[in-house]
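For this depiction, one protein chain was excluded, whereas all remaining protein chains were kept in their positions.
Take a look at chain A:
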Amino acid sequence: MTTGTVAPKSASSAAFDTAALRERNQRERWLDLLRIWAIRIAVVVAFCSAWQFASGRIFPVFIVSSPTTVVERFGEFMEGGELLSHLAYTMQACGLGFAIGALIGSTLGLLFGIYESISRVIAPFAAMLYSMPKIMLSPLIVVWVGVDLTMKVFVAAFSCMWVIFYNVWNATRRIDHNLLDQFRLMGANQRQIIVGLYLPSATTWLLTSLRVAFPVALIGAVVGEFVASSQGLGHLALDSGQRYDSAGVIVAVLTITLSAMTIDSVLAAIQRKVALWQGEGARG
């Protein structure tokens, strides 16, 4: 074993090491991301190739269609603006329903959560409505409000509001009572407690529930279009299916899926932005 003194590193050398290390980490992160995306693209290409190969050889074309037919149909739908018009109708129904459902759900969740006595009364009813497949009420909703856009908005709102209500209600009921006591001891009135404590505490749950609720609202809107409609992507899918046009159905489904994913990314970005104060990283 040899012993010896180790020369201390100079400040500039240490700074260089840190910069080099940071650069190397950055490069590794990019490479890792590139690898993941390469694999994803390879999976899609492999799936589409297998699909294209099987179409007409293993399975009949009218059942499974094929990637090239789907692209062709997409082009046709886009040409006359038909697809965008259907997309706009569905998004209008879904967006309005989602906004109304979020407003009603979060307000009720907050109010019922704050007032314990109301919570105790409504708990079983809330559980019942949360568990109920709301879509099944669509025929009844047709009777109540007719078959126009209002019906789809109603179904979307009624479907998604319970998800939001339940999350906000639970978040509000589980408020940290030590924090509540602190607010009371500081002399806060009910409005200050709601705005300063309940609302921010429920924000995380609200944003999470919004992300869960949006696809539910979309399902509501599409089911509404299935029940009775001459517009919307639900109608387009149903109509294409009735004509054995599998490619048309797939175009409608892909369009709605990509739209939902885009909106989910926006909601996720908002969630990240608003909940900046969350996350790990405490100094111990």
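Definition applied: a contact is a pair of C-beta atoms (placed from the backbone, for glycine too) under 8 Å apart; a residue touches a chain by one contact, two chains touch by 3 or more; residues count from 1.
One rule holds for everything that comes next: contacts and distances are computed from a predicted model.
Missing chain, UniProt protein name, picked from "Aminotransferase class I/II-fold pyridoxal phosphate-dependent enzyme", "Homoserine O-acetyltransferase", "Mannosyltransferase" or "CbbX protein": "Mannosyltransferase".
Within the complete assembly, A:Ala188 is the residue of A:Ile104, A:Leu137, A:Ala188 or A:Val212 that touches the hidden chain.
As for the chain not pictured, it touches chain A at residues 176, 178-179, 181-188, 192, 196-197, 200, 203, 276-284.
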